[in-house]
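The complex appears here without one of its protein chains, the remainder shown in place.
Naming follows writing order (A, B and C), and every chain is counted from residue 1.
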Amino acid sequence: MTARAAEPSPAALADEAVREILRTQWAGEPAVRLDSPPGAGKTRVVEYLAVQALARLGERCMVVTQTNEQAFDVGRRLAQGFPNLPFALFIRKDLVAPEDVTALPNLQLARADGDLPAGPCVVIANAWKWSWVVDGHVAPFDCQVIDEAYQLPDYRFHQIAGLATRVVLVGDPGQIAPVVTCEIERWKCDPTGPHVACPRALIERHAGVRRLTLPVSRRLVSDTVDFIQPAFYPELPFTALSAQGERGLRVRVGGAMPVDAAIDLAARGASLVEVELPGLITGEVDEQLADTVVTLIVRLLQRRAEVYDGDTERPIEAGMIGVVCAHVSQVNAIRERLPLELADVLVETADRFQGLERPVMLVHHPLSGRADASVFHLDAGRLCVMASRHRVVCFLVSRAGIEDLLLRYAPSGDRVLGLDEDAEFNGWHAHLTVARRLRERERVVRLARMTA
Amino acid sequence: MAGELDLVARLLAYEGGRAVSIATHRLMAIRPDALVLCPLAMAGEDTTVHIVAVGAIGRPPEIYCVADPRVRDEQYELFAWLGARIERHFETCRRAGEYPQIWVSSGAVADHLDTLADRQRYNRENAAVKRFGELLSYQTERYPVDGQQALITATGALRMHWATGQQPGEDEHLGTLLAWIEPPRNTNILDAVALAERVPMGVKTDPEFDRDVLEPRVAAYNQARRGGARAVELRQRAGLIQQALEPVVRSIYDGTQRAIRILSRMGLPELPALRNLEERERDEFESFMASRDAGYHLPLVDKPRPAAFKLTAREDAADNFEAAVLCGDGVGRARARLAGHTVYGQVENPRRTRLSPHRFRYRFDLVSRQRVLRVRRRDELASLGDPRLRVTVANVHREGAVTRISAIITHGQQAVGLPASGTTLELAKTVPDWDRLIRTRKQLRQRLVATPWTHDEQGTAPAVTRARRPPRDPLAEVEALR
Amino acid sequence: MITARLARLRGSLLAEEPGARGLERVARNPGCQRLRALTMIGVTPATAMKTVYKEPDREGQSPFALAAGNRFERAVFENGAARLLELYRSAGRLTTAECKIVVVPELAPGATAATMARRRAETERLFQHKVRRDPRAPNIIVKARIPVALLGVPHDTEPDVLVAADSDAFYGPVEVKSYPDRAGKTNAADIRSACRQAAVAVIGLRHAVEQLRLGDPRQLVPAAADLVLRRPGSFRPTLRPMTLAGEVHSLERALDEAPRNLEELEALIDAITPGASLDEAEVLDAVPPNYVEACREHCALAPKCKQAAAACGDPVLIGSQAREELAAAGSLGRAVDLLRGRAQPRTAEERALQARLQQSLGEYRQAVGHGR
Partner (left out) sequence: MAQRPDRIRARLAASLEKQRELLDAFQGLLKDPEADAAAIDQAQRQLTRMAAEHTQLLTEWRLARAHVAEPSSPYAGLVGQRPMREQVLDILEELGVPASPRVISEIAVARYGRPLPASRFASLRRDEERAFRKDSLSRPAWVVPAITAQGLTAIPRIVSSSAWPVERRLIGARTLRANHLRTLLALLSMHERSQRAGSPRATSHLESMILGFAQTVPGAIEPGARPEYARIAEAARAELAHIEETDLEERRTAARRLERLPEPHRLWGQPAVIQGRRASGRRLG
């Protein structure tokens, strides 16, 4: 036990990692790639980098997000978190900004190159907006911080890379790859191709670029990390910030409905629970499964479930629950069933859930109800996003037979010449790892055929 | 659900034993002066053409055959012969300010032409063959771009307009596709398809045919050639080879012509955006030829800068073509509605609120009963009826089967006006924007003048100019600023 | 004895040596019992099509393709495999001094069983040299002979080339194929079959390492190989290193499951006609296939399975998506009846399916503007 005491706590580890990143900017490191597991405080690091650049280094810092919504979000967090510092949000001429954003006194809205501050500053915009800046109209920046950099394909990074002297790419390597809608056969074999996520392309071109990682997830509890890390981040070891048993679910009222067994299992400390319906091939929309998801939410509220986190305790409300699906049709099937009082439950696809979190998550398992897997459904990034959004507990709702389906699966074996990566196999393997672990650790609650 | 309409169409085709139409508009141009091009390669020889049939729409083909395409000089003669025809076609198009269109039977042929172009445009031995490769590159470089009109595969064109009752992969065989579209009388459709499947329709002959017929003839020819046989004998032996191959290539040529005939006779109106797609094609062709005249090199591997240009153009084309079909074609629109790519519903509660003495806000609710919707708060949508009307979504609210979308008008309140209560309206996220590519290219040219070190493989990171001593705890210092 | 059990199942059919191509087939469609059965008893789908179903096999290669393949192979191996050496040298994988080449068939020419045994023995000897870091160990072994066990029965494979620098701990396989290397445009099916055959070689090497107790098989033989393909329109080779974790894994899984599959197969056949064998069409028919879109690429029986699928209106006939979406209805006929409203849904799933199909039909009809 004495040896243990010498090890730094996860919180200390997390803070030291942040310090190291902040120091790279004092050292003038031209490029840094920061890889982060889910919920390790990526956006917080982006904020720190921006604030340090402005207030401590006296520099011009540009923050790059992927979407307008993310730009608003970063703007909001910075302006509220540092009310004494000025920030600028750089957006399209005719874009309507949310009222709470326009109301922030220390957040300036800039719509044209000329509106941008001349001296030290922090300017937030999405990558698209940055790519329209005309050289010479805007003073060069010292530092460029890209949030969710793994969502930015290299050809779009190329267009903005020259706007600042230094660049920091912050992102999660385990999530869904950027979507390129057109044919890419010309570039497929090229590990620095225009379609490749920019942090990967940068390292391919310049192996010497400084690489750092965030070693601690603030969001996920250690029970979840045990599932997620080996399955999705074999090369990025990380731990959980919260100590065992520090965070969890509690119920005030007992229950005897079939789904209650899953809630009870969660209340006993399981942060990942699979709720398994009898095997059936349903195609994309599984009405019974959608009913089960809604029933589970209803039961959580009826049984007055609470989440505790250290010393705080909160009864679960609709707004604290999220539901994530692979397909929009599944999202709609669940939304359709949610009663009015549950309108605050966020139901979205995995793509839209990237970067978000909720204390309680319900996942429509992507392989559920299928006769055969497919590359889309096997995508490791998708399952990873789905199973890493919860702070406290995640219920994976599925149909029985997923492990069988995986073992029967005939991989298409579509490989790219000369690239080591085999996304199909990685996804398959990650799925199987998670499924097996759930079974081995007795995290599966089987429901008999319900009449909903 | 993605593709559910197409699933139902396949089900209907299966039920009826014949293909069903899945377009209300013709989605690609049929240039009256287009060339129909049917090459056959020798198996295992990826850059050869053994025989080729080429001709205009509705006309019989000209045919050129070589005895053995592995004999380089013979092969080059064929390429030069074909190159001359392509050159003539390109010249005519250029003079008329038009673009050249080539039809082939299927994707396999397009791939083969691509291999040929990629290889022969770097030919250092024969200028005519090099030119052939360069010209062909126009078609093959355009082919992966959505909405292009330069290289059309008959299977691709038919598949946009018809759904069959077989697997999508099986539709790549032109013969089976034609059997579904015009099934022979008094025959079970599956038998007809199985029969059609055996007739080669791509770029290669049947292995059995190669073994039994072609190989002995080619071997005999080669033996005679090596033994120094007289010209008359060689001619006769070459003639035997052509005799064997010609029926094969003719049936592919006829199949391709039949596909064009079917598409023309469907009598569908053209997709409104076809005008823009053709305009884009003319521009692309003009710039391609100007670039050839200037002696620019066509690369096989792209550096980051040209790659950025090409990928951007392809993405723009993909978005525009998808939006064009969604807006302009009835089935395209139905597909989008089912998949939730458009919002379709009744207007309720249109209202105008005064923000200041001279400023108003126009808003309305759209009530939809679509099962699947992709619309979210703060999405920007345009009306398909009149794209000048644009809105931002203020809220989305679902109650059971009904979704209520509150929209604020951002553009078109004057030109189009507030929609009346009870009218139906259909909104979509993207409508085609045909000038966007021009703007984007201008922006790219400007942004990519200099290659940043991050995108230059040889480039090195700039030296650290200003290393400063960090504070003892940089994190605490930042936190202190809260 | 396994061989006797297999012979019984084979009946009058003759066993064929499957080679790497035949062995990799077991992992192509793990859900297809028919394909697994044939692979286990050592009969190719093409032979089954010809001898069991008496239908002409339309697979087969064109003599031109065969000739091109042979010419390419000759170009790679002639003059002391000069081109291959050059390829590895310019990739920095072998130095000028690392030019030791052994052509196993030249050590044991001929085609008799004894010759083949000698080739295996020579191969083993070379492996032992390598593991002992003997300076005589060659850098390139052409056509080594390595057995791969399926159901405990060894089947010989001949990886085109094995390669190792002097400093490497062991050999890695090289698959030489005359497929044109068109970078990102390379035919996907070509890459697939080259990778899978190379995976057979990985498994063969691991078996050898294990049998000869040369060390830890997974460590000495990582799941990786080089593909040597052809530059389009020439006989110049290209070098493409590939990792094969997925391919090796799926193959290992299929081989591991073979014993269980054999028992299932025997039970199945005994349930139909005790003592029957797979050389009868009715018996083979009774072994369930798993007809999917990818079957046409690798299996000569695909047309037969398609006919069977047509006979029972299997939704896969109109595509994989239909197989998923129409599962509730079970067959195309039933799906059409639901679509047309001619049948009453029997389950909640059917009801939901009917509603979705009919909604799509409604939109479709409205779009094309007539009441089909």
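The rule is short, and it goes like this: a contact is a pair of C-beta atoms (placed from the backbone, for glycine too) under 8 Å apart; a residue touches a chain by one contact, two chains touch by 3 or more.
Note that the coordinates shown come from a computational prediction; the quantities given were computed from them, not determined experimentally.
Just so you know, the chain we are not showing touches B, C across the whole complex. Touch with the chain that is not drawn comes from one residue among B:R10, B:R26 or B:R237, which is B:R237. Of the listed positions C:L38, C:V52, C:V102 or C:L220, the one in contact with the omitted chain in the full complex is C:V102.
Which of C:R93, C:H207 or C:R230 touches the hidden chain is settled by the complete complex: it is C:H207.
Within the entire complex, the positions of subunit C that touch the omitted partner chain are 2-3, 55-56, 74, 78-83, 85-86, 89-90, 96-97, 99-103, 106-110, 114-118, 120-122, 124, 136, 138, 147, 149, 152-154, 156, 207, 211.
Remark: the residues of subunit B touching the chain excluded from display are 191, 195, 212-213, 216-217, 220, 223-224, 227-230, 232-233, 236-237, 239-240, 243-244.
We adopt the following convention: only the chains that are shown with their structure count from here on.
With centres computed as the average of Cα coordinates, no chain lies farther from subunit A than C. Centre-to-centre separation of subunit A and subunit B, using mean CA positions: 34 Å. Across the assembly, subunit B contributes 1, 301, 371 as residues in contact with two or more other chains.
Annotation for subunit C: residues 183, 185, 320, 325-326, 356 touch two or more other chains. Within the complex, the subunit B residues that touch subunit A are 1-2, 144-146, 301-302, 304-305, 307-308, 310-312, 314-315, 317-319, 339-340, 371-374, 376, 378, 392, 397-401, 408, 410-411, 443-444, 446-450, 452-457, 461-462, 464-471, 473-475, 477-478, 481-482. By the touch criterion given at the top, residues 27-31, 181, 183-186, 188, 191-192, 195-196, 227, 229, 240-243, 245-247, 249-250, 253, 292, 294, 320, 323-328, 348-349, 352-353, 356 of subunit C touch subunit A in their complex. The touching residues of subunit C, counted against subunit B in their complex, run 58-69, 178, 180, 182-183, 185, 230, 232-233, 293, 296, 303, 310, 316-322, 325-326, 332, 335-336, 339, 356-357, 359-361, 363-364, 366-369, 372.
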